[in-house]
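Reading through the structure tokens given below for one structure.
Every protein chain of the complex appears in place save one, which is left out.
For clarity, chains are labelled A and B in written order, and residue numbers in each chain start from 1.
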Amino acid sequence: MQIKITIDGKEIITDSNKSILEIASENGINIPNMCYDPLVEAYGGCGLCTVEAEGFPKLLRACATKPSEGMVIHTDSDRVKQSRKVALELLLTDHTGDCKAPCTKACPAGTDCQGYVGLIANGEFEEAVKLIREKVPFPSSIGRVCPHPCEKACRRQYVDSAVSIAFLKSFAADKFLGDTSLLPQKEENSGKSVAVIGGGPAGLTAAYFLALKGHNVTVFEQMPKMGGMLRYGIPEYRLPKATLDKEIEFIKSAGITFKNNINIGKDISFDSIKNDYDAVVVAAGAWKSSKMRVPGEDLDGVFGGIDFLREVSLGGKPAIGKNVAVCGGGNTAMDACRTAVRLGAENVYVIYRRTKDEMPADPQEILESEEEGVIYKYLANPIEFTESNGHVSGVVLQKMKLGDPDESGRRRPEPIEGETERISLDSVIMAIGQAPNLSGFEALEQTRKGTVAASESNFSTSVDGVFAIGDVSNKGADIAIAAIGEAEKAAKVIDAYLHGIKTEYRKPFLVERDDSEIDYSGFAKAERAVMPQISPEVRKNSFVEVNKGFSDEQAINEAKRCLECGCHDYYECKLVKYADENDVSYKRLCGEKHSRNTEDRSELISRNADKCVLCGLCVRICDKVIGKSAVGLVDRGFGTSVIPEFGKKLAETDCTFCGMCVDKCPTGALREKSGAEKALVVKENSKITVCELCEKRCPIDVRFIGDTITRIKPYGKDTVLCKKGKFDLLSDKTLLQK
Amino acid sequence: MMKVAVGEGSCGIAAGALKAYDVLEQKLNSENELTVTGCIGMCYLEPIVDVYNGNELHRFVRVTPEIAEKIADAVNSSDFSNSAEYEISDDDKSFLSSQTRIALRHCGVINPEKIEDYTEDGGYEAIKKCVTQMTPEEVIEEIKISGLAGRGGAGFPTWFKWNAAKNSEGNEKYLICNADEGDPGAFMDRAVIESDPHTLIEGMLIGAYAIGAKQAIVYVRAEYPLAVKRLKKAIKQAREHGFVGENIFGTDFSCDFKIKAGAGAFVCGEETALIESLEGSRGMPRLKPPFPAQSGFLHKPSNINNVETFANVAWIIQNGGEKFAEMGTETSKGTKVFALTGKINKGGLVEIPMGKTLRDVIFGIGGGIRDGKKFKAVQMGGPSGGCIPEDLLDTVIDYKALSATGAIMGSGGMVVMDESTCMVGMAKFFLDFTAKESCGKCTHCRIGTKRMLEILTRITEGEGKEEDIDLLDELCYSIKDGALCGLGQTAPNPVLTTLKYFRDEYTDHIENKHCTAHECAKLRKYKINADACKGCTACARKCPTGAISGAVKSAHKIDRDICIGCGSCLSACRFGAVEVE
Partner (left out) sequence: MNFYNSKTDSDLTLLEPTLAEYGDESENLITVLQSAQEIYGYLPTDVIIHIHNRMCIPVTKIIGVATFYSQFRLTPIGKYLIMLCKGTACHVNGSDGIYEAISEYLNITDGETTEDGLFTIKCVACLGCCSLSPVMMVNDDTYGTLTPEKAVNILKELAEKEEK
């Protein structure tokens, strides 16, 4: 019978024999659901598909309710949303896993580390680079210079040592350096113009993504070449200029206009840029070396760290003499001391007030500098630079000890009364921090730190249409990948702004586990790949790149060490999708959580009960559609779970490995063995074809990435595959050609 | 000769009725008749022995074997003067005399294992009248006139369900009795089956005739072995007498009976879960629609009523629907049976016409609160119901009026609480029950009740947070809205009503870490009354944390910082010196 109903204000003529859920879906209204599948009877378990119908006191389950004539249905009323939100929150309180891997979450730019490491493990280098470039347009450079927060978060360290994620990035990217054929498809020209002030990592990243969106982007840069701190702050031995040049060429090929040697406020006013462009991105960086407020700081022979590195990059040879002290413990201090060694200094000291353990610099850098002969003065603080004829002649160091922890958690250095040391010096390099130079940007509101004030969520400044990102804004100087991350997010916000939409960056919802919750005992040890390097004796006299790079074999083996922490179903999981859409906050409801630890990675189908939401689809499909009973529900209430008979392995039950349960599972509780050698969690490509292993010729959805077939799924809501189509076909290499 | 009847319902047996019976069997002269009855409903006086001397009834209460001997002597000698002190007092007689018994009309009066007792009192006349003189439509009409509504809790009009099942297409239909009395604190159905199984059978036969079912099924709790035994026997007898089986009363109406024992799942009180259970599956509720009347047991049209509903049916047919409807209120007709328990003086089965007040039942028939304590609340409707406070005691017993309080009529459990019951603890008790009994199918109930229980638990343990009340509120409404079946949808009721009427107790627990009822063990603060303490050291020796100090023969002291509130000292002290603050 045909009836007329209204869903969310849309009048629909429909067959009264269909459920509200089906009707809504046919009319483009998606009602969230997890336990519904057209192959089996409606179940009503998940409670997500509830809708409100006018005149009905109770909420209705859309999966099971057939509408009556004239029914007025709301799928997103406040009451519906509240009920749905609580259902999701409740499910999340008993759902254990990591939607995304710790490495990916630790990356300020959100680079899909697990994704590209997995691709490298499968030899899909090109796909790896494409994936990295979705977030970072200079993977070769960043792979070399990044202090890699990803590796600090890597759980492999609890087995042996972290995966060499950063070097894998430059390894893959170096293979396609300057290959502009990898440039993604640009969107149609928008007719909008954007000025980016500053050609460093932040500015170029924003420019790249905005250009891909079809906008006309011009980058203004004060220095003769693009690259910002990557060029003028990072020494050649870490990042060869030739590599950086090629990456910048690639970025430029997105259709960006570069204007160098332009100083805002001198060569062109900020106002005129503002007037000439539809949007302005301020990404001018932080180029002023900070002061220490120590007597003698202004003497000749005392260099700012950034100024020193820039001068060397520009081909200069600063007169630093034989005895050089570098003050500071960060990566700039490392770059400065190792550059000083290469400039011929005989005694290079690094002066730091705490101990090696507290030093913010990358431990590898410290090690390499030690190999190159740098002398460390820990627990020492300069209290005076001595003078001889107006030139610095030495430093008086106050000896320190560590006291109680401060608010950052690091132990506070305290002076030891009366204990000092003197060192004779020819020069001092102050690498204790840097700040932006805001002359020319007076129009913009500033923070108390002397940076441009910008919104943390949409990067807008006090002037409409002007956005600020990277070191110039808010908390000031940070690592390059942080600036890149802001730039990538800002590009999305600015793109929307150019289309007249106000939006902001919102952190996606993710379920995560604590590192300590995981049992690492089951993983075989395999030590981290050692990066081949030039010997210290040779490299200390040369600016040639220290690292020689991984071989293919080394890289693939290293990538295979990945523990695959992130959920394999992230891109298909309904729970995380709905949780993100419905703005859930479930922590307030948390209580007892199951920890069944049933993950079994050995079979064609692996199960993880801690991710199960008890939608019952696996049990019902197995029983009603396949006619088997490999799995069943046991216990009741909160203790209910799905297990194979007597808790045995699936292979010992009547399971036929048709994989239908996996394909219907709304979360990552069930997973099929990947066609890839090392399982992959990436957005795959899809090709619809038919399985030709029997006369049924089932329609199949072949998922692949690059040359790797990852899995096969039944195509169409009525298709029921068998083991042949689901798993056997994976080894059929001819499928790829089709 | 006299007839001596020993009340042998489950409570009577638990109280010692079998021992009394044994004594009577040995001692009574053989000319007297010794028989058993079911439960008269005066559970607080069990074991009860009735002696019929012609028209004279001597009712002996709390009969120990010694008293039984005296009863035997009295009967044997026809001299009741020496045993008068063991007979029921006039005050206790009023417990029964203030009731109006329809569903319970034979309970405690007839021998449930003798069909003759039932037929002699007009038994099976109603079904005879139906099948020989009435059409199914007329039967349904009579039930409609009576205004009988489902006594299982929801109060849905019985005739409407019967009519829907009758009008459903198909020849194979089922008439099902829900005797899975799962509400903790309710035992009306058990008493009816144990005491008067034929009333149930006859009521079901009438229902089966009305809807056109040839098969009747009783789904009875496995925890009720005596009920199952007596019902089995009754069905056998009824079959032998031709009341059950083919061509009943020579008509073409045939109906057979089956008993299925439940296996312990409260959720099976829900119609569709009950059907799943009957089919041998996990008792997980189905989605409605389709309703059982369209697709029930084995996907055939089915009608489900509870025991008490059926127990009224034969009476209505015999006496007319109008007579039934004369009793009660505008919206609730007839009588209702309650299982009155808790901190009540006279606990037992109470059947009264709708329209009486809660006060009539609790303070009238029930005789008020035990041990002179103060009434605090009455819980009605079990895990789906709520707690009604003192100022609503004049609420009339009527589906609508009770629902307005936030509680429900329910199946008839009426648990009375005094000031020593913590209302947060009560809410926790019910949530613990529903969380354990949740079938696990839907999210809101499976995880929601668990989370509510956790919040309530931490409140009773002094770990409650300021925002917990709001959180409970939020969960209550979301679970009511989102749960799949009645169990889940009503699970928040005990919390909602206690939050409504006893919010102070919640805040007292959360803010002051204090339980006025002194029930929450973790919040109990013990002290030693120095005047009463003899210094015997018993408490100090029992204390697991060494929180009690004091020299022998001098007053002891509890160190609050070390005390964990376990209460060992309280039970160890023989002088009543340990007190709860």
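What we mean here is this: contacts are C-beta pairs under 8 Å (C-beta built on N, C-alpha and C of every residue); 3 or more make two chains touch, one makes a residue touch a chain.
Treat the numbers as computed from the prediction; the structure is a model and nothing was measured.
Chemist: Considering the whole complex, which of B:I71, B:A186, B:V424 or B:I455 touches the chain not shown?
Modeler: The missing chain is touched by B:A186.
Chemist: Out of B:N312, B:T357, B:T421 or B:T498, which residue would touch the omitted chain in the full complex?
Modeler: Checking the options B:N312, B:T357, B:T421 or B:T498, the one contacting the hidden chain is B:T421.
Chemist: Using the document's definition of touch, tell me which of B:H58, B:R151 or B:K260 contacts the absent chain.
Modeler: B:K260
Chemist: Residues on subunit B that touch the omitted chain in the whole complex?
Modeler: Touching the chain left out of view, subunit B contributes residues 10-11, 13-15, 43-44, 46, 181-187, 190, 221-225, 260-266, 277-284, 298, 339, 341-343, 347-348, 379, 382, 413, 415-417, 421, 426, 429-430, 433, 437, 439, 571.
Chemist: Residue-wise, where is subunit A in contact with the chain that is not depicted?
Modeler: Considering the whole complex, subunit A reaches the absent chain at 619, 623, 629-636, 639, 644-647, 653-654.
Here is the rule we go by: only the chains that are shown with their structure count from here on.
Chemist: Measuring centre to centre with CA averages, how many angstrom lie between subunit A and subunit B?
Modeler: Inter-chain centre distance comes to 60 Å.
Chemist: So in the complex, the part of subunit B that touches subunit A is made up of which residues?
Modeler: 265, 282, 287, 289, 435-444, 446-451, 454, 467, 471, 474-475, 477-479, 481-484, 489
Chemist: In the complex formed with subunit B, which residues of subunit A make contact?
Modeler: The contact residues of subunit A facing subunit B are 42-48, 50, 58-59, 61, 63-66, 79, 82-83, 86-87, 90-91, 93-94, 588-589, 591-592, 613-614, 616, 633, 635-640.
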